[in-house]
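A single protein chain has been omitted; all remaining protein chains appear in their positions.
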Amino acid sequence: MAISRERLVGVGATSPSVVMLLLWMVVPLGMTIWFSLHRYLLLQPGSYTLVGLENYAYFLQDPAFLNALWNTLVLVGSVLIITVVFGVAIALLLNQPFWGQGIARILAISPFFIMPTASGLIWKNLLMDPNSGFISWAMKSLSLEPIVWFSNWPLLSIILIVAWRWLPFATLILLTALQSLDEEQREAAQMDGARPIPYFLYIILPHLARAITVVVLIEMIFLLVVFAEIFVTTSGGPGSESTNLAFMIYKQALLQFDVGGASAGGVIAVVLANIIAIFLVRLIGKNLDEE
Amino acid sequence: MSYGKRLAGVAALALGLGVGATAQAVEITIATVNNADMIRMKNLSDQFEKKYADIELDWVVLNENTLRQRVTQDIATGGGQFDVMMIGTYEVPIWAEKGWLNELDFSDSYDVGDLLDPIRKGLSYEGDMYAAPFYGESTMTMYRQDLFDEAGLSMPANPTWGDIYERAQQLHKPDDDQFGVCLRGKPGWGQNAALVSTMVNSFGGRWFDMDWQPQLDTAAWHHAVSFYVDLLGNYGPPGASSNGFNENLSLFSGGKCAMWVDATVAAGMVTDPESSQVADEVAFAQAPHAVTEKGSKWLWSWALGIPSSTQKPEAAQKFVAWATSKEYTRLVAQKEGWRNAPPGTRKSLYQNPKYQKAAPFADKVLDAIQAARPQDSTLKESPYVGVQFVGISEFQGIGTSVGQQLAAALSGSKSVEQVLKSAQRSTKRTMKRSGYYDN
Partner (left out) sequence: MVNQARWQRVGWGVAAWLVALLMFFPIYWMIMTSFKTEAAAVSTPPSIVPMEPTLQNYETVFEQSDYFRFAWNSVVISLGSTMLGLLVAVPAAWAMAFIPSKRTKPTLLWMLSTKMLPPVGVLVPIYLLFRDWGLLDTLFGLTVVLMLMNLPIIVWMLYTYFREIPKDILESARMEGAGLWQEVVYILLPISLGGIASTVLLNVILAWNESFWSLNLTSSDAAPLTAFIASYTSPEGLFWAKLSAASTLAIAPILILGWFSQKQLVRGMTFGAVK
């Protein structure tokens, strides 16, 4: 009985915040769905009329849509793989005791502090520029042909820039999780003479599973709407090789000021994101259950 | 929604307190682009505040894209966040038509007649001015006299695109980090689409026919775009499809381009010894043309407008008049030299011998601006106003999509034929959606 009363108190104490959360989740989504059913061109005052699903049809029929969808998936997928794989490696590395650990950690995490526009511009013009950038200078010094990043490898360039910003995030979360790995457990494993690889596979990786879920889900939220890096470097080109859904929606929302069309694009993006999220959770959720 | 009401209550309280504290002076908020001339205006604005002690200025300085988006959204929703806005030749007539801007009215001492005709017309709607020009620009050809001399070449004062092509061929030495010609390649309605529009005009093409049908699959577009891709792809810098104005400026200032066709505002920058390694070697010619000179040079001006949502129209009007006056030009000249006077708006500036001496490219800029006819920039008749853009609100999106296609042709990932076909299709789609026609 005592426990169930506790339960009741708990529910009572938390419900306001949960309700508020839910409200905030519902209201913008509801508004977006509402506007997606209207013809609403901000630059044509008085154009506000109910049009049903026309906006969805318009957005889905865009010849660039499938391409943008594919680019979005490639961008999200590649950055996730890069950040999780290298994130685990770097977190393991930074978790070892070594001289100047604190400084090294903060250096490795700092790319996350740079605002996306600034990082995009700095990478584009100071590092990746085929004529005056540092990377092409370094390649020329090694007598290699400099890579023309944004013309020949537009999506890859953007993946690299975005991954550079999100790798520290993964590292930070995974590092925190690693540190909660029980000291005794670790020592015991070492006493038993556990080989590094099985130790990693059977002890560390399962322990990190939940942190990896966090990394994947939270990164996904932001990676699905990557925009600034694309905007300042390639503007979605050449062609639509580096156009993702967010850039398409941007064109609709802030160049055409087509609120209805952009809302439809937004709803489509949310639906797609949910499909991916469910798929991912199934995949990672298994890990969680085995634990 | 009760949460929202609570929010509103708190905010109203905070706002009430705020208003009480600053009831004395009128504060106006000015939204402006972060270009050097505007920054200078901001730095000199304490002179204005000295002159009008009852007006205080509050500044919002943002990059062009962010600013455009902010002010468009604010004016279209009647947000009332700004009292003065820096907007361009593209926005002014469109917004004036919708009644979003206040008509401007100047005293005699302002001397409206001194403003350059094409600039003033570009900022007018049905004969009335809705924004005051702060500076104006057209396009011109900049080239390296030293490289031309070395190769025994000369540049005609009014070159054709063919002239540019021949010279680019001869001066292109990629192994020495020297490229024949630099042009805009970065996608965007104000980037590559602007340059290509002027090329298309001069190759005899147009964006739309009189029924608003897009003309992107016509022969003129084909010629112009094939020429552009051939010229810049073969005799331009690597990665040209991501170069905008600034990237080209850094290439040219670093001595890597033999020629550069771009906005006249660049002239002041490439001849500035502080930031350009080739300051003494630059010479100027008119922007190139092809079958016609019509529409081969663009016209743009940054201008100050007053949104009709402002609560302080008088103070705003005073500021607009001050910042675009002869008095302001003199102030800049006196504090920072004639060279830095805002160009391209007033006849009197170009008649001033001191300015002519400080800015040797002045007469070329004036010629280019005078020659521009935004109302009549295409060989065949067209229904729109604008040289390097189409003065309809859909163009930002259309220009950017077409710009992306052009970049694909330039980078070689698609053929000119393919990109023009899909550009035509997507443009038609957008026009249809906006209700220009049904089929």
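Some observations on this one:
Lettered A and B in written order, each chain numbered from 1.
One rule holds for everything that comes next: a contact is a pair of C-beta atoms (placed from the backbone, for glycine too) under 8 Å apart; a residue touches a chain by one contact, two chains touch by 3 or more.
Everything numeric here is computed off the predicted structure, so don't read it as measured data.
Within the set B:Thr77, B:Ser154 or B:Ser415, the residue that contacts the chain not displayed is B:Thr77.
The residue from B:Gln47, B:Gln213 or B:Asn246 that touches the chain not shown here is B:Asn246.
Shown as candidates are A:Leu50, A:Leu66, A:Ile81 or A:Ala118; the residue that touches the absent chain is A:Ala118. Check A:Val85, A:Ile221 or A:Leu283 against the missing chain and you find that the one touching it is A:Ile221. Those residues of chain B that touch the chain absent from the view are 4, 7-8, 10-12, 14-15, 29, 31, 33-36, 39, 42-43, 58-66, 69-70, 73, 77-82, 177, 245-246, 249-250, 253-254, 263, 265-266, 269, 274-277. By the touch definition given at the top, chain A reaches the unshown chain through residues 6-7, 9-11, 13-14, 17-18, 20-22, 24-25, 28-29, 31-32, 35, 40, 42, 90, 93-94, 96-119, 121-123, 125-127, 129, 131-134, 137, 141, 164, 167-169, 172-173, 176, 179-180, 182-184, 210-211, 213-214, 217-218, 220-221, 224-225, 227-228, 232, 245-246, 249-250, 253-254, 259, 262-263, 265-267, 269-270, 273-274, 277-278, 281.
We take it that only the chains that are shown with their structure count from here on.
Centre-to-centre, using mean CA coordinates, chain A is 35 Å away from chain B.
By the touch rule above, chain B contacts chain A in their complex via residues 3, 65, 69, 72-73, 76-77, 94, 98, 177, 186-189, 191, 237-242, 246-247, 250-251, 254, 256, 393-394, 396-397, 400-401, 403-405, 407-411, 413-414, 419, 422, 425-426, 429-430, 433-434.
Chain A contributes residues 20, 23, 41-45, 58, 62-64, 124-125, 129-132, 146, 148-152, 231, 233-241, 243, 251-252, 254-258, 261 to its touches with chain B in the complex.
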